[in-house]
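Take a look at the structure set out below.
In this view, the complex is presented without one of its protein chains, the others remaining in place.
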Amino acid sequence: MNYKLNDIPERSVKPRQKGLTMVMDKGLSLRQVEDFIEVAGVHTDIVKLGWATSFVTPNLKEKLAIYRSAGIPVYFGGTLFEAFAIRNQFDDYCRVLEEFGMEYAEISDGSMDIEHEEKCEFIHKLSKQVTVISEVGSKDATKIFAPYKWIKLMKAEIEAGSWKVIAEAREGGNVGIYRGTGEVREGLVDEILTQIPEETIIWEAPQKEQQVWFIKLIGTNVNLGNIAPAEVIPLETIRLGLRGDTFDYFLNKK
Amino acid sequence: MNYKLNDIPERSVKPRQKGLTMVMDKGLSLRQVEDFIEVAGVHTDIVKLGWATSFVTPNLKEKLAIYRSAGIPVYFGGTLFEAFAIRNQFDDYCRVLEEFGMEYAEISDGSMDIEHEEKCEFIHKLSKQVTVISEVGSKDATKIFAPYKWIKLMKAEIEAGSWKVIAEAREGGNVGIYRGTGEVREGLVDEILTQIPEETIIWEAPQKEQQVWFIKLIGTNVNLGNIAPAEVIPLETIRLGLRGDTFDYFLNKK
Partner (left out) sequence: MNYKLNDIPERSVKPRQKGLTMVMDKGLSLRQVEDFIEVAGVHTDIVKLGWATSFVTPNLKEKLAIYRSAGIPVYFGGTLFEAFAIRNQFDDYCRVLEEFGMEYAEISDGSMDIEHEEKCEFIHKLSKQVTVISEVGSKDATKIFAPYKWIKLMKAEIEAGSWKVIAEAREGGNVGIYRGTGEVREGLVDEILTQIPEETIIWEAPQKEQQVWFIKLIGTNVNLGNIAPAEVIPLETIRLGLRGDTFDYFLNKK
């Protein structure tokens, strides 16, 4: 920190199990990755190359190398797994992960229909090769699950071998745990938290109001995902009570 | 492509007549242009320096040189033509195009009232100097044309010498072929397509939902414009069925 302010909420430090910031890179250049790391590397726990953007991203190996040399793990978005799985190319997917030296992978079913048991088998298999993050929730705004279903799916995936489960929101923040307006499905989140340990969940929260809501609910060290690269510094100030939105929240809690 | 996926829709390659991506640069620095080209150059067919931003853009010649050395044509937005034309400085405009070595130019009437015959004369004259792209549609949300009028204007402009006609949407995507909400005027687009060959039209589609709509209507290789530099990679994945929005669309079509 650049100067001393008293009574700042205690922030966990890397490598974190709680208070993760997961950032979405949907096509940064090599130099833009360097710039991002300069500014936000110390606050970023893991980077997702959004959905299947890695298919068309140039200089992919060089990009991965830059993140790696900064000690920031990277993974390909879950839609890429789905693109391979739906084509019966899961073995190819495993080889791609190996070829690019990936240590993390996401398994999701946001765009395709798959038996949950089969999804869990994929998680189980892949968890022997890499650290698996799995995502619950559909990208289709019309597919809405009841809270007990979210809990059941999350539990099964953790049991199958997921390191963390992600609660779906897309880049826009308007499906899954949010309404089409971006508003949080509060009852859903509350109910999930009665059954699943909060440090096991990464809440996708691309919009500022969503980040604020989760920080007020769970605290400074909540796991948040799908953060745009330029929003990591702003998010860090919200976590610390240093932006208007949480300014008196942390002071009043004392 | 970085790895092999089966059943990916066939994408045209540069130099394209169909499947164009036209990108809007509204003030990138020289280094940002280099970064953009690194990431998206192979997917970008032509760049527009938005409206009259070229008037206040520093290092304009250097910027044009970077695009040129990457083989990406550049043109000044149509509002610049209008700014010269309304001041009776059309000859000056032609000299400016020459001075900067421009090979493309846009002629529009989105901000000024002009007889359509006169607009077509400008197109005719300018088409002897450069490749002309002309734009149909007003930037004024209250000026709405009937479909037959769009068709008549487009036909006359193509006949006058336009290489492509652009369907207006602005940077925001909320006028012309869209409603104020960004929703496509579907009947209008359908009717235009009964009369004008689709490869002759560039649809301005700055919003993701608009891109998805046109890709589902016309296919992978639809011409789309006013794409923000950072959205070219995401757009390419939508064209290829590798983002949630078109994930099963292309698979189901097979």
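Letters A and B mark the chains as written, and numbering starts fresh at 1 in each.
Throughout what follows, a contact is a pair of C-beta atoms (placed from the backbone, for glycine too) under 8 Å apart; a residue touches a chain by one contact, two chains touch by 3 or more.
Remember, predicted model here, so these are calculated numbers, not experimental data.
S.K.: With the full complex in mind, choose from B:Thr21, B:Thr79, B:Ser162 or B:Gln211 the residue touching the hidden chain.
M.R.: With B:Thr21, B:Thr79, B:Ser162 or B:Gln211 as choices, the missing chain is touched by B:Thr79.
S.K.: Touching the hidden chain in the complete assembly: which of B:Gly110, B:Pro206 or B:Gly225 does that?
M.R.: Touching the chain that is not displayed is residue B:Gly110.
S.K.: For subunit B, enumerate the residues touching the unshown chain of the complex.
M.R.: Contact residues on subunit B toward the absent chain are 26-32, 50-60, 79-80, 82-84, 86-87, 89, 92, 96, 99-100, 110-112, 139-140, 170.
S.K.: Considering the whole complex rather than only what is displayed, give the residues of subunit A touching the chain that is not shown.
M.R.: 1-7, 31, 34-36, 38-40, 42-43, 230, 232-234, 236-237, 240, 242-244, 247-248, 251
Please note the rule applied: only the chains that are shown with their structure count from here on.
S.K.: Centre to centre, by mean C-alpha position, how many angstrom separate subunit A and subunit B?
M.R.: Taking the mean C-alpha position of each chain, the two centres sit 34 Å apart.
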